[in-house]
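Every protein chain except one is present and positioned as in the full complex.
Our next item is chain A:
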């Protein structure tokens, strides 16, 4: 029997012919991507295009099975394609690039595909590809893993929930005073060392303490706020020691940070009414440890304070020596040993004087570098589920599981591994219809504008607004606003017309610029917002706006505080909300909280889910 005989048994001769004609886009060649590439090849997809920005790192090799030690620093996309040639029967096209780069991947480039597989590791790119799938009505298979946890979600634009129909958790932030004055957990000390201290000493951003301008202080104590601001200014003066390579004065940095500044902090008595006061670091500890460390202790152990001071001094020296070469600006990078060591040591000294447990360098690396654990098995399972589900999405199981109704499709997540239940390895709820409040797939109308570079150079914003108003049924005096979505930049509204005489070229309209046109009138009924993608097409001789049907909707009054009550009410009515842990194998992503996820379930499922809600995950 032939290579494809097994596949033909499952999807039939005509199904096989169809899959050979199918072109798919695989976004990501990392943990899930490596696995998916293998699965899609063995499923005999005709053409697979693979996009990945990254190069291979040692820490990928525990799971990204297409890569070897010898491939480190090579691009993932091209290396993966080389590795699979031996068993591939598909046309494979690798790209090293960022999927959000509209020059490399303009909207019309996506049009060639029949289906998109997301195998991404970050929220921004997931959201972007989700939006592209909405623009082009392309089915999308979304997936993610974090440690033992993983999920897949098939998305049919306009017919099923999109990626943004459920709320995603944004990274946790802390009030300024917790970080700067009253830390109580190791993470507070790490954030202080990485985001505040390191930046003050090793970056050239001149007092750009953004945390003091727009952030929540967490206190109304004027003395404390004043102290924090003053401290920031004083720290900049410590940078001179670094820039001058004045190694004899490194002990002074320790003295200032962990004795003088703490002494000032202790003077604000209000802070210590209900808290344990911090210690002042013993001067003799500083004095006795200004030499290089003699031994090497494992990075998995929590070090002793003397050894920590020795390593703090050593890391400060190393960074200080690098400053001149690197333009007086070094960014924190978890894989840059010197920066990691500085941050880990500073965080630990701060923890020490605040009576907070210290941590090993290994643990601090994870927190400071947002490292998410990642394993081969979860990725293999999730990629397998994504690949299997594509058969139904493409209606290749039409002989016995025909896709008459796309909301009959199942999503899946690792229920047992995520400690949600013991009687199911996977939970497989059916996908929900679009969330009526979703700002991405429901509350907006989409279209593509055809324009050219020449037209952009000759058309002013004012001209464009007038074109838009005429085309989409606005009166000349109606209030509208225009937002550049990518940069979140306001271009025009009723009291901002400063840019009106600039041309689209001046305003940096490029291929892939997306604007949002909103009805800003104060009527009860308004026109639905319109999102427009600008496609540079040098064959057009006038700007062509798409024909769109724009419904009239009720003006929403924002009510932020209702969210919680609403979820509870819904839950009582037999619908559920659940936490789905998300996202990939690599770094820099937070877990996602599907707070809004509500879909009708049967009663016993509901009971099970309520159990889950009461029994949070173990760590």
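Everything below uses one rule, namely that a contact is a pair of C-beta atoms (placed from the backbone, for glycine too) under 8 Å apart; a residue touches a chain by one contact, two chains touch by 3 or more; residues count from 1.
Criterion: contacts and distances are computed from a predicted model.
Among the names given as "THIF-type NAD/FAD binding fold domain-containing protein", "Translation initiation factor eIF2B subunit beta", "GINS subunit domain-containing protein" or "Phosphatidylinositol N-acetylglucosaminyltransferase subunit C", UniProt records the absent chain under the name "THIF-type NAD/FAD binding fold domain-containing protein". The hidden chain makes contact, of the residues A:171, A:357, A:439 or A:473, with A:357. Between the chain not shown and the residues A:49, A:180, A:392 or A:446, the one that touches is A:392. Of the options A:251, A:384 or A:546, the residue whose C-beta touches the omitted chain is A:384. Residues of chain A that touch the chain left out of the display are 1-7, 9-10, 35, 38-39, 41-44, 58-59, 61-63, 65, 68, 84, 86-87, 147-148, 185-186, 298-300, 356-357, 362, 366, 371-378, 380-381, 383-385, 387-389, 392, 397, 400-401, 410-412, 416-417, 419, 422-426, 428, 585, 602, 604, 611, 614-619.
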